[in-house]
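What follows is a single structure, and I will ask about it in a moment.
Here the complex is missing one protein chain, while the rest keep their positions.
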Amino acid sequence: MNTLAVKLPGLDLKNPVMPASGCFGFGREYSEFYQLSELGAIMIKAATVEQRYGNPTPRVAETASGMLNAIGLQNPGVDQIVGEELPFLNQYDVPIVANVAGSTVEDYAQVTEKLTASNRVSALELNISCPNVKEGGVQFGTDPDLAYNVTQITKQHTHLPVYVKLSPNVTDITAMARAVEAAGADGLSMINTLTGMKMDLHKREPLIANQTGGLSGPAIKPVAIRMIHEVYRSVKIPIIGMGGIESTEDILEFMLAGASAVAVGSANFKNPYICPQLIKELPATLHEHGWSSVHEVIGGAHRENNQSSVSRA
Amino acid sequence: MNTLAVKLPGLDLKNPVMPASGCFGFGREYSEFYQLSELGAIMIKAATVEQRYGNPTPRVAETASGMLNAIGLQNPGVDQIVGEELPFLNQYDVPIVANVAGSTVEDYAQVTEKLTASNRVSALELNISCPNVKEGGVQFGTDPDLAYNVTQITKQHTHLPVYVKLSPNVTDITAMARAVEAAGADGLSMINTLTGMKMDLHKREPLIANQTGGLSGPAIKPVAIRMIHEVYRSVKIPIIGMGGIESTEDILEFMLAGASAVAVGSANFKNPYICPQLIKELPATLHEHGWSSVHEVIGGAHRENNQSSVSRA
Amino acid sequence: MMKQELMTIMEHSTVAKDTYMLVIQGESVAPPIDPGQFVHVLVSRDFFLRRPLSIADVNFANGTLTLLYKELGKGTQALSLKQVGETLDVLGPGGQGFPVESLNIEKALLVGGGIGVPPLYYLAKQLTDKGVAVESVLGFQTKEDVFYEEHFRALGEVRVMTNDGSRGDKGFVTDGLPEGEEAFDMYFSCGPAVMLKAVSDQLASYPGYISIEERMGCGIGACFACVVPADSGKGYKKICRDGPVFRPEEVIL
Partner (left out) sequence: MMKQELMTIMEHSTVAKDTYMLVIQGESVAPPIDPGQFVHVLVSRDFFLRRPLSIADVNFANGTLTLLYKELGKGTQALSLKQVGETLDVLGPGGQGFPVESLNIEKALLVGGGIGVPPLYYLAKQLTDKGVAVESVLGFQTKEDVFYEEHFRALGEVRVMTNDGSRGDKGFVTDGLPEGEEAFDMYFSCGPAVMLKAVSDQLASYPGYISIEERMGCGIGACFACVVPADSGKGYKKICRDGPVFRPEEVIL
């Protein structure tokens, strides 16, 4: 069996490592650093119906072992993404996961249709968890009924597998996971950022213009692993894990907790080569810890008690 | 006006810095490092009706800019705390805030009565947010109705001011804050730890014996500041802020967001002298940023839009 | 071509109050590097984000870049403690700089404020190399903050402005701009946003280029952290990728 390959709904991954949405743009910039086809997949920046400008600046701030961002879903709009960004990415032999966002259920449906019709992406990632836009987005991500609804309607507008991206800013993440599974989600991606704030002592107000921002980076890794561990026991659909991944050991922690594949987000900013580096080092780290393939790791922390007979990879 | 003094319900603080519950035991150990009377107040370890042994070990793990703990409310029981620990602490000229925990509403009532009857504490901190005990504790902290209930009953059993300690593991922290304010809480203390997990790659299971633990330290500071900022706008009672405080700049960030005083938790483990050091440095940091007393800082980030006319300190 | 490289610190010294000159050597130092381009520096593993710093001078023969930076926060403070011989994780050179090659001018006005002065030095050198006459107006808070005055003087006329008048003339850079027709053909400015706004308003009748600052994430154009509104507010430019140098009419300050 191949050491690194993982098969997920719609995604035939040569390895389980992909850049996370919003941290890799549409791949152009990173294609100057390495061959994008080395990646397991690429999760591209959120697409909305219309072009969005996003929030005022400053949009990012550094925090202890992490950062805040409040980009606000800036993107060129789904038409331009389909017309210009996807053709560029399709040059490379790598599956594309398109991140779908909006303010209303109709927005999600429309973006989904256009992305599906393009025949240029392998799967959709439903962003119901962006904490940085005033309307929409975040409510879908914190109310199981709304999440059910938007997932179900999205599924009606596409034949592509749908991964729903969960927000960690909830009391019970398993309720969210169960709701979207019931609505037909093919997989989950988790976690999005934790809502946070930093003060500017000189200006005596929040440093980020949007006031709050999404916390990412190693700071949130323990929360991500806990939530993936909880959700793995609650649903049968596979999980793409993310939140603070910086090393191959981190990847194994996520997989033990229950992730079938992982995404690397803000660490790309620190080290533009991080994804191919992790992919290269992963086999050695696996072997060092006594595993011969990533399959053996997935959900490993549940092995003793885990009743689930589903293979998630 | 005194630079550092803050007056809160039941607490006449010579300065706004106190050690956080669970990170300072009952003060004995730290009394070997410095005079406890230098502190603004002391928040002692949780008290339950009976002695509790707590969770199996390992109980702590290091994470990026933070740590996980799952002590599980180990404590010698309220009788021994009243009989042996409080008399020791009462030697020092420093207000004591006693942390009340339990599995049932009756537990809270009983501990509250005994602590009140002792006449040895200045205020109570209602721990409805400990994520590390299987039953009780955490449910009270994530359901506004339960939180209302336990707060109201506690208030019926004491004349002491009650500060309710909020859990960050909720979708809407303001709903929790409003509920306990409506139930008669005199103040809030926030935040308790975020639930997290770390994997032990050798054992292929969670490193903490309890599986999950509470994440504390600078990693959670942005979440704490965001929640305090949100809650400050939603209620009129004062807030004691905590979560990752390590420097005087951190204190000012918490105060700008809306905290009237602050507690220092896990940073005590890194530097046993941290509390007196922060107290000593605070006036200089205040002046450096153009303030002459902590009063001017409290809620400062809300000044422009803030309708509240209540002074919280 | 943008690269990530562990560059070696060759020189590190104080040039003014809290202001340092850092010379770093590495293979990324290969033509073309334009004045106004920047490097994105990871000070140490203690930091999660890189810091953008302008390229203040280049020596292709030695393979070195010169950076001039001011200690303003934790990152630049930690940077100031780095010793000669240590390495620094540098991503760059990035962005679009000032267009020297394509220019057809005789007299250039350079207007720099504080830590906006560094990129103008390499620009001044490039311009004078090309035969363009350079006049500089450099603004600082007080005399202790002034740096590289002599370096600029070696390349052309210099007027120093300080807020308190403790060196040069008292006032802002906008108080020190040359007057009269034909004083210069084009201006080039770098400094805080308020200054750029004032300078570009006052010099609206001249063609010019300004270099803009914003907090950055990736520093390479992927994260949309560093945008500035463009096209009457409907569009945007990425400062790290499309800039930091823009024509004032391209962006909305």
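Each chain carries a letter (A, B and C) given by its place in the written order, and its residues are counted from 1.
Note that in this section a contact is a pair of C-beta atoms (placed from the backbone, for glycine too) under 8 Å apart; a residue touches a chain by one contact, two chains touch by 3 or more.
Keep in mind it's a predicted model, so treat the numbers as computed, not measured.
Counting contacts across the entire complex, name the shown chains the missing chain touches.
Per the contact definition above, the missing chain touches B, C.
So which of B:Pro9, B:Pro58 or B:Gly184 would be touching the chain we can't see?
B:Pro58
Of the listed residues B:Lys203, B:Lys236 or B:Lys270, which contacts the missing chain in the full complex?
Checking each option in B:Lys203, B:Lys236 or B:Lys270, the one touching the absent chain turns out to be B:Lys270.
Identify the residues of subunit B touching the omitted chain, counting contacts across the whole complex.
22-25, 28-30, 32-33, 45, 53-54, 57-63, 65-67, 69, 71, 74-75, 217-218, 266, 268-273
For review purposes, identify every residue of subunit C that touches the missing chain, sorted by number.
Residues in contact with the chain left out: 45-46.
Here is the rule we use: only the chains that are shown with their structure count from here on.
Which of line, ring, star, complete or other matches the graph of chains that touch?
Chain contacts: open path, no cycle.
Using CA atom means as chain centres, which chain is nearest the centre of all the protein shown?
A
Report the inter-chain centroid distance for subunit A and subunit B in whole angstrom, where each centroid is the mean of the CA atoms.
Roughly 34 Å separates the two chain centres.
I'd like the Å distance between the centres of subunit B and subunit C, where a centre is the mean of that chain's Cα atoms.
46
Any idea how many Å lie between the Cα centroids of subunit A and subunit C?
That pair's centroid distance is 36 Å.
Give me the residues of subunit C that touch two or more other chains.
Touching at least two other chains: none.
By the touch rule stated above, which residues of subunit A touch at least two different other chains?
Answer for subunit A, listing residues that touch two or more other chains: 63, 65-66, 217-218.
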